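I have a structure I would like to understand better, so I am pasting it below and will then ask my questions one at a time.
Note that one protein chain is taken out, while the other chains of the complex remain in position.
Here is chain A:
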């Protein structure tokens, strides 16, 4: 089914109220198809996708391309599965927090989902994107963009209005989340490098001077 020929395994998790379109969203993302039928997710599920990630070089250099294997966890929005689904939060590296643009209630519940993430995720401030789904149903819209954007800003997370039906912003929102995670990963390693070198910080400067010395000697 899957082979190990990839550089990174990134685990994402979609969450939000029941019926906001998590499953259809992920289906659109992985298979680029739309299934208008509502089939409630039993507990948990996941989909996979292999993507190529281009890391932008820090100093303008063309970045490297990495093969990324995405595991996208789909969770049941129903309350009765809550203890099961939230347990899976701890294994996710990033979250697709979704609500339904045609349901004010699902938007109001975003706060609850946020606190669920904070409680169960691997760290206090994991990478999250806020997604308002069903943007194609403009006539039924109950949540306006301003409202949602403000909330996302309050949490300091990106916000996208997507449509699994049309595919609008679906790829973009996942890519943004992936980008955030990749950046965090690098930072994590950099941080430990800094702490590694903390006691030898001055020698770093010395070292860079040495090649010049060598030149002189030649």
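Details
The rule is short, and it goes like this: a contact is a pair of C-beta atoms (placed from the backbone, for glycine too) under 8 Å apart; a residue touches a chain by one contact, two chains touch by 3 or more; residues count from 1.
To be clear about the criterion, contacts and distances are computed from a predicted model.
One chain of the complex is hidden; its UniProt record names it "Synaptotagmin like 3", one of "Vacuolar-sorting protein SNF8", "Trafficking protein particle complex subunit", "Synaptotagmin like 3" or "Signal peptidase subunit 3". Considering A:52, A:65 or A:185, the position touching the chain not shown turns out to be A:185 (whole complex). Per the touch definition above, the residue from A:12, A:26 or A:93 contacting the chain not shown is A:93.
The omitted chain makes contact with just one of the residues A:52, A:65, A:84 or A:108: A:84. Contacts to the hidden chain, counted on chain A, fall at residues 1-4, 6-9, 42-46, 48, 58-59, 69, 71, 83-84, 87-88, 90-91, 93, 122-124, 185-186, 188-190, 192-193, 196-197, 200-201, 203-208, 210-211, 214, 217-218.
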